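Removed: one protein chain of the complex. Kept in place: all other protein chains.
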Amino acid sequence: MAREWQFALPEKKHEKKYFGNLKAEVIDAGLCCHCAACASVCPVNGITAGDAPIDFPNWIKECVDCGACIKVCPRWDYTPKSGLGEYIEVTAARSKRFVGQDGAMVTEFTASALEMGLIERAIFVARDSNWRTRIVTIRTPEQLYDRKITGTKYSYADVLPALKDAVLKSEAVGFVGTPCMVTAVRKMQQAFKKFERVKLAIGLFCTENFYHHDLYNFLLEKANADLRNAIKTDIKKGKFIVEMKDGSRVRIPVKDFEEIIPSGCKVCQDFAAVDSDVSVGSVGSANGFSTVMVRTEVAKSILEYIREKDYAEFQEPKLEVVQKLCDHKIKIHPWPPEK
Amino acid sequence: MIRLSKVKTDPVENLKRHAEAIGEAVKQAIKPDRITVEYPRERRRYPECFRGFIVFDKEKCISCFRCAQICPANAIQMEYFDKAYPGIDYAKCIFCHFCVDSCPTGALNTSKVHDVAFKSMDEMRLSARQITRVPEIVREEKQTVEYYVDRNVWKLVRRRELDRLEVPPKPVKVRERKAACTEPESCLGCRLCANVCPQNAIKVEKCEVSIGEEVTGTGCVLQIQTDLCTGCGLCVRQCPMQILTLEEVGE
Amino acid sequence: MMDVVSYLYETFSSNMMDIPLIAPIVDFLTKIPLINFIVALILWKPFFAVIIMPGLGVMTLYLLYIVWYERKLTARVQWRVGPLEVARPIRGAIQTLADGIRYFFQEAIVHREAHRPYYVQLPILAFIPVLLPIMFIPAGSAVGIYTPYSIQLTVTFIALIPITIVAIGWASNSRFAYIGSVREAFMYFAYEVPFIIAVISMIFLYSSGDAYVAVEKQSAIPGALLNPIAFVVYIIAMLMATSRLPFEIPEADQEIAFGPFVEYSGILFGLVMVLAYEKLYIMTLLFTILFLGGWSGPYCPLLGDLNGPLWMFIKTIVVISILVIVRSIYARYRLDQALRIGWTSMLALSIAALVVGGVIGVWLS
Partner (left out) sequence: MEYVLDIPVEPPRELRSLFIPIPPEYVEDTYKSDDFLVLVGPQHPGSGHMRLIVRIKGDIIQEVIPDPGYVHRSMEKIAENRLYIQNIPLVERPAIMDAPNFNLGYVRAIEEALDIEVPERAKYIRTMLAELGRIGTHLYDAAILAVFIGHTTGFMYPFGLRELICEALVRLTGARFTSSFIIPGGVRRNADESTLKWIYDMTLAMERRLKSFERIFVNNPTVIARLQDVGVLSREEAIKYGVVGPFLRASGVEYDVRKIEPYEVYDELVWDMPVSDAGDGYARFLVRVNEIGQSLSIIRQCIKEMPEGRVISDQIAENGKDIRGSFYDSLSNIVLPPGEFTTLTEGARGTIVFSIVSDGESNVPYRLRIVSPGWLYLRGFMESLRGERLADLQAIYGSFGYFPPEADR
């Protein structure tokens, strides 16, 4: 029980409050990856995320100038991570219990971790009827049978604010997020000890992520595909595929999405979520399987658990495809960005 | 189990019942056992635990907002003079005395006053200064009444003395508690605790953060001055990372 | 002109109440011209009987007393204190007077739907059938109009009173008032026959409709003991007629908020409210004559002719004071129950009373 303690203040680049610095250096510079880490740690809950760029309305008055947002921002002093990262084991697997995007291994990992008692609750991203993202807290594996929870959504979600509440509520938390989110969580864990309660960080293979309204309008006007009656979105072989209720599929080449890619994603080179405990993605495995890159012991133990319980069937992954995509991402997202 | 059934209503029974009823009425008319309390002229003696108007002791108050937060009717709003003190809106108060029971130092106490007349709704909102004493009321009564019951007696005993409306404050075992930080490593550094502290017991001063020898940057030192801290727990409720607690000290 | 006055004075002074107590004052006043006319008029026996005692004058006093007394008695039975704050030292005895004054100065509202002329007039007109019986009820030597059929006439005029109440209910033209007057009419049917038969049984008993005969026949034994059945029937009928509990059906507060009188306010309400009490007073006067030996009582020489009226008044007051306790004893019967009581048990009792009256009457004569 300390009655006297100290905390560090990051140095300022401009003579403003800290959010001013963040705004100048990250948001206005177009580096912000919209991971909402700053929104999650802001003590006055002033920073807003959601389906819009990160902002702090009248921060000049309300910001208490604590610098927490800067401590956790993954794009402050940005040096991009890239490549496959180090891993213990790579495999391709398909869950036998759950139906997911491909192999539903994200769901499988979370369910197994919950069953093992490694984590008490997990933060998942569900979607509503027109594919807006919605945060759900998973406490029991039964909740994961909901088809709206599994499956990929290609738009931003405020995972980390929900993650902070979960951290304050329970001892061991897991979450699923894009590489930038995983990186942000690692920075949070360095800065604030409490976030070490995040026991399981499942990273997703990620090329880009979109604002929901952008994606919606884009699909509507490009392919006249209304997301409201879509049942599945996916990226396969450079094509963005939207599967409709009536079974029809809309294919759009990923290159056309250039105009709506947020600027933050254009400087991101991390495809395989190198900081995560385990990264999962469809790339590099046969159809209906997901590639699983186990990076830490925790994830390894979960994988063992899955093996012994025989929850999933396994396969040899094609790692070079993943490698190719990593390089491709580095190619299309150069750092520093050439003007 | 008691089995009841239809009562008989033959004339003989009815005559008996008529006679009983009339006899009872005549008995009461001759020798009434009257239980009316003629209120303004005589006042009932209420026990010490009576939930009346609330009396506030400014010295004991540590402005911990507990009374304001527990109030089911939102009748208490805190007012800032040198510290934050509770003011009670008697237009809303339901006299549940949750606030009195919540007060950790016994600064709020009950009284036997239950009949105060207000001229307007604005008057009913009493400030902390006004509730520091028992509200003065016009006492017309000459005597105090109390119900005396016995195995076969039930009467009003009237004493020709006035009842004291102040209740001696009940002692509360004050638990000496101070704020402390459980997990300094995860302090955001927002200093909201320092801002909210009514005693300004949390001191913040710039310093240099150093790991080993080399100075890594500037920082702040937060210090809770235990002599000033009253253990109100406002900082505990305010902390966004929930790393502050109240811990018992002393005895 | 003068001879008319002198003639009237002669008639008055020839038939004056002889009260030794105030005789000197009367002698002195009769010396003064014009005053003596008034004094003679007041002390003229018919006038005295009707207007002063047991007539209108003391009836007002009685009203002031009985309303307060009933409230006090009810309160006493009910562990309460009753009217107290007006004139605390005398236990709020002038409460009724205060109420009357308040009624007098209160606004008398006549609502739009009401039948205005009747609505305003009927409370005053209702006094006529109340006062008519007094003309024929003798009190000692003081009597308004002497007839050998005074009892029959009294009963006849008492039977007129409900008509005014029904008319009041009709005139105020409201639902509750309408229901109230219908109930009043039903109660009229319920009590009238047993009541009249009970009175007739007493007439059989005294074999005369003359109050004087009835009283002097009771000199030995009061009529209550001679014909107890008629006594009981008369009391119950009296409760029904004056809508006391348990037969307070026409003006049931909780069901039809004062029934026929629901719309009245101010002095008009004050008038209609006391109607039932006045009716009670009249019927009790008859009751004392029939069952309690009328004006017969210990003779006080100082009072002279005043003895009769005084004793009669005292007996009436005592009887009423005993009667009003039923208000605090009983609940309210339903209308059909009251009718059933009237037409079964009370009718049977009254016929039995008729037989008893006949037999004892034969035995007496």
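Think of it as A, B and C in the order they're written, each chain with its own count starting at 1.
Operating definition for what follows: contacts are C-beta pairs under 8 Å (C-beta built on N, C-alpha and C of every residue); 3 or more make two chains touch, one makes a residue touch a chain.
Quantities reported herein were computed from a predicted structural model and do not represent experimental measurements.
A.B. asks: If I consider the whole complex, including the chain that's not displayed, which of B:E59, B:D150, B:E205 or B:D227 touches that chain?
C.D. replies: For the chain that is not drawn, the touching residue is B:D150.
A.B. asks: Out of C:V26, C:L335 or C:L354, which touches the unshown chain?
C.D. replies: If we include the chain that is not displayed, C:L335 is the one touching it.
A.B. asks: Under the stated touch rule, tell me which residues of subunit C contact the chain that is not displayed.
C.D. replies: 74, 77-80, 245-246, 248, 252-255, 257, 327-337
A.B. asks: Mind listing the subunit B residues that contact the chain we can't see here?
C.D. replies: Here the touching residues of subunit B are 1-7, 9, 14, 17-18, 20-21, 23-25, 28, 33, 35, 46-47, 49-51, 66, 69-73, 94-98, 100-106, 110, 147, 149-154, 170, 172-175.
As a working rule, only the chains that are shown with their structure count from here on.
A.B. asks: Under the document's definition of touching, what chains do subunit B and subunit C have as common neighbours?
C.D. replies: A chain counts here if it touches both subunit B and subunit C, and no chain qualifies.
A.B. asks: How many angstrom between the C-alpha centroids of subunit B and subunit A?
C.D. replies: Between these chains, centre-to-centre, one finds 51 Å.
A.B. asks: Using mean C-alpha positions as chain centres, tell me how far subunit A is from subunit C in Å, no decimals.
C.D. replies: 100
A.B. asks: Could you list, by residue number, the parts of subunit B that touch subunit A in their complex?
C.D. replies: It comes out as residues 178, 180-192, 195, 207, 209, 216-224, 226, 240-243, 245, 247.
A.B. asks: Under the definition above, what is the set of subunit C residues touching subunit B in their complex?
C.D. replies: The contact residues of subunit C facing subunit B are 73, 76-81, 84, 325, 328-330.
A.B. asks: Write out the stretch or stretches of subunit B touching subunit C in their complex.
C.D. replies: 21-22, 25-26, 28-29, 32-36, 38
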